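Handing you this structure, nothing more for now.
A single protein chain has been omitted; all remaining protein chains appear in their positions.
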Amino acid sequence: MARILSILVGLFFTVALAWSLGLGFYTWATEPAQPTAEHEFHEHPKHVSFASDGPFGTFDKQQLQRGFQVYQQVCAACHALKHVAFRDLEKIGYNEPEVKAIAAQFQIPKYDEMTGMVETVEGTPTDYFPPVMYAGQGSPPDLSLITKARHDGGPYVYSLLTGYQDQPAELLKHFPEAKTPDGLYYNPYFPNLNLAMPAPLMEDMVTYSDGTPATVDQMAKDVSAFLIWTAEPTMDKRKQTGWPILGFLLFATILGYMSYRNIWANKKH
Amino acid sequence: MAEEDGVRRRDFINVAAVSAAGVAGIGVVIPLVSQMSASADVLAASTTEVDISSVQTGQAIKAIFRKQPVFIRNLTQREIDAANAVDAASLRDPQTLEERTKEGKTNWLITMGVCTHLGCVPLGAGEGEPRGEFGGYFCPCHGSHYDTAARIRKGPAPLNLQVPDYEFTSDTVVTIG
Partner (left out) sequence: MSFPWAKEYTPSHPFMKWMDERLPVPRLVYNAVGGGYEVPRNLNYFWNFGFLAGLCLVLQIVTGIVMAMHYAANTEVAFDTIEHTVRDVNWGWLMRYAHANGASAFFVVIYVHIFRGFYFGSYKAPREMVWLLGVVIFLLMMATAFMGYVLPWGQMSFWGAKVITGLFSAIPLVGEPLQQWLLGGFAPDNAALNRFFSLHYLLPFVIVGVVILHIWALHIPGSSNPTGVEVKSESDTVPFYPYYVAKDGWAIGVFAILYCAMVFFAPNYLGHPDNYIPANPMSTPAHIVPEWYFWPFYAILRAFTQDFFFIPAKLMGVLAMFGAILVWFFLPWLDKSPIRSSSYRPLYKKFFWFGLIPTMAVLFYCGGAAAEEPYVMISQIAALYYFAHFLIILPIVSAIEKPKPLPFSITEAVLGKDEDAKLEPSA
């Protein structure tokens, strides 16, 4: 009885699935899904390597400082960095007076209890990067976590910054309706191919204090490295803590295995 | 003989394995304990700037330093004289007003607003609040009386109100911490 009941229940689910499968297959076979421009022309991030890659990688502080320079002089006009405090910049090699000077270049909104007004004051090291009032359309995302919030974060940012191009003729031929609308810019590394941000980097936009030539490629790489850091400033510490712990665990596990062999030595199992 | 050595070696391995587990246990405890101590943002936010230009003689204001009140009092001449009239050696926590203020700024008494007994905020800094039997501050929780130099004179508190590290960055601005 129980067996018959279970077979009936089983048939209920399997027949329902077979029904879904059959109709789904029919639709799929008769009306194949139309390819879309995104599907055909979206590209995965370029291969690019950063000093912080891999289990042994550590941040290149010189590069992070260059990246910060690019952020401050280019990106900061539209993109905030709300999870990062100025004091954090000491971790990429700036000393205390330098951090104070950087902080003072930013205006921080402060609520004044006495007057009930929000006034802006010069930043101090304990302040966080201030919100950015963006007057244009859409709201540019906060960049603190951008490299963690995108697949293959660092290479994605780098590819996006260096990936602007004219829409391929091939695309327009097959998908005339996917023509980039006015006010948007074509970039195959962006998920839906068109984004509101124009190409932000131009040759020699920034004068690096360490004399590195500021090519678009260099700036894109540096700012991507900086944004990998802002997403996880503790990454170096994480990896440096990991190795001794893994080493110790390996040692302890070998001891544990030897002890296990010992205890079971006279016991066949 | 060889048999005995074998046994000892085996015991040693077991002891070593258990010890390694113990070391691992201690290693796990370290981050679990230290995560509770002050975080980086709390430690970093430990200076406060106060504008004292509007504090008239005889008035006091409260500021916030490390999430706790600081009393900034502009002493009157009478209060300074009253504080100096006391023999410091006779006090529970012997200190003179000079030791508790900056040179040339003896009228600026800057102390933590935290009673040294159990941490209540003493009265006396606000307008119209009772100032205790010695004309300084009075802690209502357990009745500690502080004098015009914020020294403990009567009641259970063991120490004078603490003077934080501070400096005058200009004539009208004090940086505490």
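List of remarks:
We just call them A and B in the order they show up, numbering each chain from 1.
Rule of thumb we're sticking to: contacts are C-beta pairs under 8 Å (C-beta built on N, C-alpha and C of every residue); 3 or more make two chains touch, one makes a residue touch a chain.
Computed from a predicted structure; not experimentally measured.
Touching the chain that is not shown, out of A:44, A:148 or A:179: A:148 (per the contact rule at the top). Residues 2-3, 6-7, 9-11, 13-21, 23-25, 28, 33, 55, 83, 88, 141, 144-145, 148-151, 153, 191, 231-234, 237-239, 241-243, 245-246, 249-250, 252-253, 256-257, 259-260, 262-264, 266-269 are the ones on chain A that touch the missing chain. One chain is missing from the display, and on chain B it is touched by residues 17, 21, 24, 31-32, 34-37, 39-42.
Assume only the chains that are shown with their structure count from here on.
Taking each chain's centre as the average of its CA atoms, chain A and chain B sit 43 Å apart. Residues of chain B touching chain A in their complex: 10, 13-14, 16-18, 20-21, 23-24, 27, 40-41, 44-45.
Across the interface of their complex, chain B is touched by residues 85, 87, 125-126, 245, 248-249, 251-252, 255-256, 258-259, 262-263, 265 of chain A.
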